[in-house]
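Missing here is one protein chain; the remaining ones are kept as they sit in the complex.
The first chain written gets the first letter, and so on, giving A, B and C; residue counts start at 1 in each chain.
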Amino acid sequence: MALDIKNILSKNLKVDYEKIVIKGFEEEEEKEVSSNYPKLREWDHKLLSYFKPFYSPLCSLCCLCTYGKCDLSKNRKGGCGINLEKQQARIVLLACCMGAATHTSHARHLLEIALKKNPNLKLKTSRDIQVIAPITTTVTGVKPETVKDLAKILDMIEREITMLLAATHTGQEGDSIDFESKALHAGLLDNMAKEIGELIQISLYDLPFGEEDVHFVEIGLGTIEKEKPVILCIGHNIAPGAAIIDYLEELGIEDKVEVCGLCCTAIDISRYSKRAKIVGPLSRQLTFILSGTADVVVIDEQCIRNDVLEICSSMDIPVIATSEKASFGLPDLTDEEPDKIIRDLLTKKYPGALIRDEDKVGEVAVRLALILKEQKKRIGLDLRDKQVLESIKECTECGWCNRVCPAMLPIKEAMIEAKKGNLEPLSNIYEKCVGCGKCVEFCERNIKLVDLYRVAAKERIKNEKFKVRAGRGPVTDVEIRKVGAPIVFGDIPGVILFAGCDNYYNGNDLPLMAEEFLKRGYIVVATGCSSMAIAFYKDKDGKTLYEKYHGAFDRGGLLNLGPCLANAHAIGAAIKIANIFAKLPLEKNFPEVADYILNRIGVCAVAWGAMSQKAAAIATGANRWGIPVILGPHGSKYRRLYLGEEMLRKIKDRRTGELIDTEPAPLHLIYAAESLNEAIPLIAKLCIRPNDTPKGRLIKLTHYIDLSKKYLGYVPEDIHLYIRNEREIPYQYKEEVKKILKEKGWKPREAPKEPSIL
Amino acid sequence: MALDIKNILSKNLKVDYEKIVIKGFEEEEEKEVSSNYPKLREWDHKLLSYFKPFYSPLCSLCCLCTYGKCDLSKNRKGGCGINLEKQQARIVLLACCMGAATHTSHARHLLEIALKKNPNLKLKTSRDIQVIAPITTTVTGVKPETVKDLAKILDMIEREITMLLAATHTGQEGDSIDFESKALHAGLLDNMAKEIGELIQISLYDLPFGEEDVHFVEIGLGTIEKEKPVILCIGHNIAPGAAIIDYLEELGIEDKVEVCGLCCTAIDISRYSKRAKIVGPLSRQLTFILSGTADVVVIDEQCIRNDVLEICSSMDIPVIATSEKASFGLPDLTDEEPDKIIRDLLTKKYPGALIRDEDKVGEVAVRLALILKEQKKRIGLDLRDKQVLESIKECTECGWCNRVCPAMLPIKEAMIEAKKGNLEPLSNIYEKCVGCGKCVEFCERNIKLVDLYRVAAKERIKNEKFKVRAGRGPVTDVEIRKVGAPIVFGDIPGVILFAGCDNYYNGNDLPLMAEEFLKRGYIVVATGCSSMAIAFYKDKDGKTLYEKYHGAFDRGGLLNLGPCLANAHAIGAAIKIANIFAKLPLEKNFPEVADYILNRIGVCAVAWGAMSQKAAAIATGANRWGIPVILGPHGSKYRRLYLGEEMLRKIKDRRTGELIDTEPAPLHLIYAAESLNEAIPLIAKLCIRPNDTPKGRLIKLTHYIDLSKKYLGYVPEDIHLYIRNEREIPYQYKEEVKKILKEKGWKPREAPKEPSIL
Amino acid sequence: MWNPAYVTPEIANIASPKIVAMAVKKAKRPMFVLGSLLNSLPEEITMEILEVAKLLKNKYNVTIVSTGGSYLTLSKYLEPDAKIGIIDLINNLRNPYWEGFDGKGNYDLILFVGVPYYIATQGLSTLKHFAPHLRTITLCKFMHPNADYSFPNLSNEDWLSYLRNLKSLI
Partner (left out) sequence: MWNPAYVTPEIANIASPKIVAMAVKKAKRPMFVLGSLLNSLPEEITMEILEVAKLLKNKYNVTIVSTGGSYLTLSKYLEPDAKIGIIDLINNLRNPYWEGFDGKGNYDLILFVGVPYYIATQGLSTLKHFAPHLRTITLCKFMHPNADYSFPNLSNEDWLSYLRNLKSLI
C-alpha cells in the first residue's frame, strides 16, 4: 500500500497524497494481515493432484499420546483412528512447523533488536531493488517500508504457525492431503519469516544488498590465525557477532583478535565485516571446537551442537549463550556488570553465562578472549593431539564406527591402515566426515575418533584455505530485467539453488555439481552451508569456483546469496521474474504467481545434505511456489516426497482455455536422489518447463542428454516426453533420440501458449 | 489497567478519568504485552531444584533429523550431541507446545467470531466476580475488559509458543532443565489461552458465570431420543453447536430435533441450551458413531477420531467439518448456498463438506438432519447389530485383542463366554472400554469388537441415563472470600481438581475417587471428560454424585467447572485465594503468587486418564503454579515427572528470613500412580502444605491415614515427616503413629510462619 | 547389534524359571517387587507368587517390596520389607547412591511382578537407560522388552507352571 504511494510520488504525480496515506492506514488498522489460508488450500489441493505424496515411514509407531504406543505398520489404524500414511503427513507438518517457528522466532529476535536500536528504521531499498519483500507482498498484499511494518506480519505468521501446530495435535486434522496443505503453508510461512529476517538484518547492519561484486571472505580451518585471541561464534543470529566486531572496532583492535564463525552466523558476520572468517559449515563444528583453537565460544541460536557446553567445559573454554532459546542451563547474567561476569567466568564459577544483551556480549567476549589468550598454553593442545594419536592402537576393529556413520565412511578400514602407520585414509575420512560424532559414541574403546580424523588431517587442515564471496543478499530488479526473458524462454537453461546443510556422503559433491552447471551457463545460487561447501574446492590453478565464476545473476554466475535466511531471495527472484518480466501483480496473488513459476520458470533447488526441520520447511515452502527440490539420499528420511507421473500431463492452456497434453515438467516437486550420478541429469531435467521455446527446449534437452550420458551412461529413455517437435531434438544425439522416439510411438504435439494448472 | 479505572469509578471516586484512560492506552500502545520469560525461568530453576525431572523414555531413538536415526539408549549422544535425558525433556516441550497451540488456536477462533459478531463486546463481569482473568493478569499485568483487549494477549501467546517451538528444533536448547523451563512456560501459555477462550465464549454466548445452582444436563447414550432427527457435535468448539441450537430456535423446532455432543463441545452446548444432551466423554465416540444414531455429524476441533469420515461415510452419515484445523480433505463449501450444499450432500456428491461459517453450519446441519431422518430406515441398523453378534463365532481366541488393549481388558475371555451364549462379560467390557478400537485393528478375523461391546450392552445402554451439572464457569470472589481462610489454614482439607480425558483402566475410578473426598468435606471440581465420567455412576437411590452433592465452591461441593478450557478456572481459584484472601497483588507478580499457591493452598489435580498433548500442557501449566498433579498409570507415558524427595525439605521462612526444615509438602509436583489404591491416599497427602495450622494439619493427616489404611492397608510410614508436634497426631491412630515416630527418631519442630521457596 | 534402520535397540532376553533362579542366587542385593495386580489376579496365581516371595525372602534374604496397594493381599501371608509407590521406588533405584530400605545401599537385581503393564514398562525404561548399576527381571504374564530378562507372553496356565517351576528351583 505504502509503496504504491511512493511509486506515485516518484512519478511526480501529486495527487491527494494525504488522503491516500490516511486511507491506507485506516485499512491497515481495520484489517488484520492475513494469508487467506482457505484460498491457498485450494492451490495445494490442485498442486497435489499433479504431485502425489509418497511416504517412507522412518518409524511405524506412534507414541504421541497415552493410548499408544500404537503400531501403525501396514497402514493399520492407531487408538485415535490415524493410519500410517496420515501419521507421516502429520509428522512432516510437525517438522515444518518446527522449522518455520525457528526462522520466525529468529526474525522476531532481530525485529526486537531493530526496534530497540531504532524503532523508525527504514528498510533498505535501492534504485535497483523496488520489490524488497516479494514473498510477503505476494502472500499478504503488504509492502513493508519500515521495520515496524514487519511486526504485524510476524504476528500473522506466529498466529498461523500456532494454528498449524494445533492441527498436529491428536484428534485434529484427519486427511493426508490436508496435512500436506498445512505443511506447505508452514513452508510458506517459513519463507516469509526468512525474508523478514533478512530484510531486518540487511537494513539494521547495512549488509550487502544485491551487490554482484561483493567482497571475498576467507573460509576454512586453515584460515584461522591461532596466534591471535580467537572468538568463535556458532549459530545463525548475527546480533552477538556484530556486537563483538563493533566492540573491537571501538577499541581499535579489530586486527588483533580473530573473529570467526560456524554455520550461518559465519556468513552473516562476514557480510558485516571483511575481517571476519568462516571456519566452515555445520560438519566442522565438533572438529573445530575439539581443536581447542577458540578462546571464547559465543552461541546464538540454531545448529548449535547440543553438547557444546560439556565439550567446551572439558577444554576450559567459556561459553556465552545469547538467546533465550538456547540457554544451556547457564545463569542469566544479563543484568550483571561486565567486570563481574568476566571475573565469574575466569574463576570458573560458571562454565559460561547467558547474556541476553548483544552489546554486553560484545564487550565480555572480547575482554575474555584477550585475557584467556594470555593465559593459555599451547603445549597442552599438542600433547592432547599426541594422546589422541596414541589411541589408534586401542581399536578392536569391531566395526561399530562404520555401522553408525551416516556418511557410511570406511572408518574401520582407515583405522586398520592407521595402525600400520598410514594416516592418509583417516585424513580422507576428515574430508568427508559430517561431524556427527556417532562413531565416538559407539566406539567400544571410547576412541575420540572425530578428533583423530582432525589430528590425522593436520597438514591438510593447515592448507584448508579457501575463498567464498560474501553473502550478497537479494537479486536485483535490474538483473531480473536482463535475464527474465532468457530464463522464461529457456535460453538460460536454468537457475539452480544449492541450499541446506551438508549431511551427505561425499565431501566434494557440491562443488562438482555446481561447476557442472556453471560451465553450461546455468545460473547457480547458493545459501548457508551449501554456499560454504561449494567453496571447499580448488581447481588445478588453485582457484575456488567463486574466484572462477562471476557473481551476477546472469548466465554462468555463482552467487552466494547469504545465510539460510537468504533462501528467501532465491524464491524472491522467481517471484520477481513473474512480476517484473511477466508483469504479474503480486499483491495477494499467490496462486497466479506460483502457477507462473511452476510452469514457466526453469528453476530447481538442490538440498543435497538437508539435515534439520528447517530444511524440511524451506524445501516444502519452495514446493508451494512450484519450485522443485532434489534431496540427497538422506533426504528420504524426511518421510514424504511429492512425485509426478512420468507420462504426458494434462494441463490448461489459458490462452485457449483448453486442456492439453504436455510434458511432465517439472516431473517431481520433491525427490530424493540415490547418488550424485542420478541427481545431476535430474537437475537438468527439472529445469524444463512447458513454456520453453523450441530453442530453449533444445538447449535444455541437450544438457539433459549430455549429463545423462556422462553420469548414467545412456540417453534418457523418457526423452520422448519432452520433445514436442523435431526441431527440439539435439543434433548431437539425433540418431539415438530418434530411435527412442520411434520405439515410444512419439508424435509431435503443440506447445501450450500459457501453461497453467489453475 | 482498564479495570483499575472501573474499580475507581465504582467507588465513585471521580478522579481525572480521561487522563488515566489516555495514559493507560498510551502505555499499551508503547509496550508489547509480555510474560517476561527470563524472570519466569528463574522461578522454574528454583522450583525444579525441589522437584527434579524423572524421565521414562517411551522410545530411545531420535528420528527428527537426517543424521538419524540415532540410538540414544543408555543415555548415549546422538548425531547432534543430544542425549536421551535431554531428548525426553525436548519431546515433553514439543508436546506442551502442541497442547498450548491447540488451546490458543481455539481461543483465537472464538476471538475471531466474537470480533465478527460484536467487535466491542464487553467481557462478562458480575458483582461476584471482579477478577475475571486471574491468570492473564498475574502473568502480563493486563486486566482485560473487552474481547479486543484479548487480541494482544493472544498475539503474545502465539509469539511465545513460536519461540518455544523453535527451541525444540535440532541444534537449539541444550539443557534439560531449560527444556523443562520452556515446557513449564508452554504450560502457562496454555493456561492463559484456556482462560481467554473461556472468557470469550462465556461472554459471547452468555454461558453460566460462576453459578452454583446451574441447571442439570442429561448425559449418557441412553438419553438420546432416537425417534427424533439427531445431530451429533464432536469436539471442543462451541460455535457450530450454538449456531445449530440458534437455528432450531429460530425455526421454533427446538423440541423436534435432538442436539447432542461428545467431548467438550457437549459440555459447552449444554451450558448454552438446557435441551442439549451429552452422549459422553471421548471413550464413547467410536461406539456412538457406530451405533448409527446420528443423522448428521458436525465436527469442530480437537478429540475428533481421525477415522470419523470413513466411518460416517460407511454408514451414510454426512460429516460437516467446521474448522480449518480439521478439514478432513472435504471440499470447502463455505461460499455456497445452503440449498446447494444440502443437495450435494444428499446426492452423495461429497461425503461431507467444510463450512467455515458457523451460521451456515447451523442451517445446513438442521435441514439435512430433518430430511435424512425421513429417509432413514431403522431396520438396517437392527440387521447390522445382528450381523455383529453373528461374528462372535469367528473368534479364534488368538488373544491379540487382550494384548493391544490399553485398558488391559479381558476381551478374549469375554469372547469365549459370548460363544457360550453369555454376553454379560462383553457387556462389562463396554463399561470399561476406552474406545480406541485397537482390538478391531488387530483382530485376525476383523471382528468389529467395539461394535460388539455395544450390541452386547444394548440393554445396559438403554439405561445409561445420568445427570451432570452444567459447566458453571469460574469460582466467584464471594466463594473465595468464604473459603480462603479454611483452605489456607487446612480446615477444609483440600481442593481436588479432576481434569483430563478418560484413558484409564477402570470405568468407575473417577466417581469412586470423587465421592471418597466429597464425603470427607474436600471441595471437588471437575472439568471436561472427567466431569462427565464422574456423572456415570448412581448410588443405590439412583442418584448421581451431582445430585447428591451441592455445586458451590465450599466444603463438600462438587463443581463441574466446564470444558477443558475451564481448567483455567481451577487455577484461577487458587490465584484468587492468594489475591482476595491473602491480598497478594497479581499484576506481573507470577513468582510470588505461585510460591503462595505451592506453599499454602492445599490443592491437588488428578488427571487420571490424561490422553493427549493438551493434557500434558494443562498439567505442566498447573505445575508451574505450584499445583501438584497425579496421573493415572498411562500418564507415565508422558515421559517426565517432577519428583520431590521424601525427607525434610529446606525452605525459607520469610518472616524470619531463615532457612528451616519443613515437611516435603507437596511431596511431588507430578506423579503417576500405579493404581487407584495408591492414588487416593496420595491425593490426600498432596493436599498438605507447610502453612497448615496445627488443626488443619490434624484434619489432613487424619484423612491421609484413614485413606491409606483403607486403600493400602497400613498407616503410612512417612507420617513422621508431616507431624510437627504432638498436637497434630490424629487421635484414632495415636498408638500406631507414635510407634512410627519413635522408630524414625521424630522430634517436634517449628512450623514456618511464611513458607516460601523464593 | 544395533542397526541404524531399526526402530529398536536391544530388548529383553527371555527368561526361563531356571535363569531367574540362577540370577537370584548370584545376586548380592536382590529385591522382589509385588505390584497392585496381586489384588485382582486369579487366586491360584496370586498364591503361587506369594509362595515364591516367601521362599525368596527366606532362602536368599530377598527384600520384599509392596507397591500400589498389593499390601492388602500380600500382608495376609507375608510382611514385606517395604511399602512404597512404584515411581518412588524406581526413582530410588535409579540413584546409584541410594541407601536402600535398610541403609545398606542400592540393590543389584530387581524382580517385578504384578505392576500394571504400561506403567511397569515405563519404569523399566527408566532403569534400563539410567540405572546401569542394576539388572531387572519380570515375572509377569506379558513379556517386558524393557527389562533385562523377562518371562515370555504366557497364558494363565503357562504362567502358573512357570511360577511353580521357579518355586521348585529356588
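The rule we apply is simple: a residue touches a chain if its C-beta (ideal position, glycine included) is under 8 Å from a C-beta of that chain, and two chains touch if they have at least 3 such contacts.
Every value quoted in this text rests on a predicted model; they were computed, and no experiment measured them.
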item	value
Candidate in contact with the missing chain, chosen from A:D206, A:D339, A:D539 or A:E717	A:E717
Options A:E225, A:E250, A:D539 or A:E646, residue touching the unrepresented chain	A:E646
Options A:L110, A:V603 or A:L682, residue touching the unrepresented chain	A:L682
Omitted-chain contact residue, chosen from A:H634, A:K652 or A:R724	A:H634
Contact residue for the chain not shown (choose from A:G235, A:G280 or A:P406)	A:P406
Residues belonging to chain A that touch the chain removed from view	54-61, 68-69, 71, 73-75, 84-85, 399, 403, 406, 408, 505, 633-634, 636-637, 641, 643, 646, 671-678, 682, 711-714, 717
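The rule is short, and it goes like this: only the chains that are shown with their structure count from here on.
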item	value
Length of the line joining the C-alpha centres of chain A and chain C, rounded to whole Å	51
Length of the line joining the C-alpha centres of chain B and chain C, rounded to whole Å	34
Centroid spacing, where centroids are CA-atom means, of chain A and chain B in whole angstrom	41
Multi-chain contact residues (two or more partners), chain B	58-59, 61, 68-69, 71, 406, 634, 637
Sites on chain C at which at least two other chains make contact	2, 4, 7
